[in-house]
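A short write-up of the structure that comes next.
Showing chain A:
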Amino acid sequence: MSMEQIVDKYFRPGRLPHIWCPGCGNGVVTGCICKAVDKLGLDQNEVVVVSGIGCSSRASGYLDFNTVHSAHGRALPVATGVKLAEPRLKVIVVTGDGDCTAIGGNHLIHAARRNIDMTVVLYNNSIYGMTGGQYSPMTPLGSKATTAPYATIEQDFDVTELVRAAGATFVARATTFHAQVLADVIAKGIQHKGFALIEAVAACPTSFGRHNKMPNPATLMEWQRDHAVMKAAWDKMDAAKREGKFPIGVLYEDNSRKEYTDAYEELIARAQGGKK
Partner candidate 1 sequence: MRIELRLSGTGGQGLITAGIILAEAALLDGKLAVQSQSYGPEARGGSSKAEVIISDQAIHFSKVTKPDILLAMSQEAMNKYSGDLGPDSVIVTDSLFVSKIPAHEGKVYELPITHTAKNELGRALFSNIVALGALYKLTKVVSYEALEKAVLNRVPKGTEEKNKKALAAGIAMVD
Partner candidate 2 sequence: MSRILLLQGNQAVVEGAIAAGVKFFGGYPITPSTEVAESLAEKLPLVGGKFIQMEDEIASMGAIIGASLTGKKVMTATSGPGFSLKQELIGYACAAEVPMVIVNVQRVGPSTGQPTSPSQGDIMQARWGTHGDHWLIALTPASVPECFELTLRAYALSEKYRTPVILLMDEVIGHMREKIELPDNYDEIPKAERKRPACAPADYKAYADVDGDGVPPMADFGNGYRWHVTGLVHDETGFPKGTPGATVAAADRQYHKIYDNLDDIVQVDEYRMEDAEYAIVAFGGGARTAYETVDMARAKGIKVGLVRPITIWPFAEAQMAALADKVKGILVHELNCGQYVLEVERAVAGKCPVCSYAKYDNEPATPAQLLAALEKSLAL
């Protein structure tokens, strides 16, 4: 399906243009979600997209599914309620680096721990864009931001390692430069039964790039091209060569752990059978 056809099918009529700046990577990520849904042939009526607050979280309003634009940081609890109440629905969470790992960080580790079946697409633009460029927990150490005029002194999260440690059973990363890979790993994440997180590295020229000597969107895309390494190649690299780079692709998958809503159905059967 062409991108025009994707837009016609999965974007709500009359909701565009979107609010994103020229050169923003959010549109690419949102397009990749639609491509993934299309590739899997999911029924739009059976898909729920839950977002938090921030630039990326505006995506829920543009997409033609059952959609919730929730409160700042709270997409995962709302998604948990939807999924547990109605497990047949496919739940996709759209969130940003600030939304998901700062104000929503507690929810992130617990949703991962439960291994509840949902696919989190974390749009990582390394900054709070909607409020105009404050540093987030995923702003690289030493970057500048409106609240870090002397550069950040805080270690940033590697969210893929964070959720893996917390119990996520599918972890992937891609960038908007590697859009094919991104659509592919999102599709794999949706197919995975359990908690899946995909870090989508996305450019923010307006609020991150301008403060960090990369005001041109193309420069940010080139940065993605030059720093991302496919997982297979990454595995063969030594520590020195990995310095400053990051792997993309499916980073971790574990299909042995029980999924939460399945476990709850078993609990119901146990309770109704009179067993504690």
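To be clear about the criterion, contacts are C-beta pairs under 8 Å (C-beta built on N, C-alpha and C of every residue); 3 or more make two chains touch, one makes a residue touch a chain; residues count from 1.
Candidates were picked such that all candidates are chains of the complex that A comes from, given by their letters.
What you see is a predicted model, and the numbers here were worked out from it, not measured in a lab.
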Check each candidate in turn (1 or 2) and state which touches chain A within the complex.
-> 2
Residues of chain A touching candidate 2 in the complex = 12, 15, 44-46, 48, 50, 60-61, 64-71, 74, 76-86, 88-89, 106-107, 110, 264, 267-268, 270-272
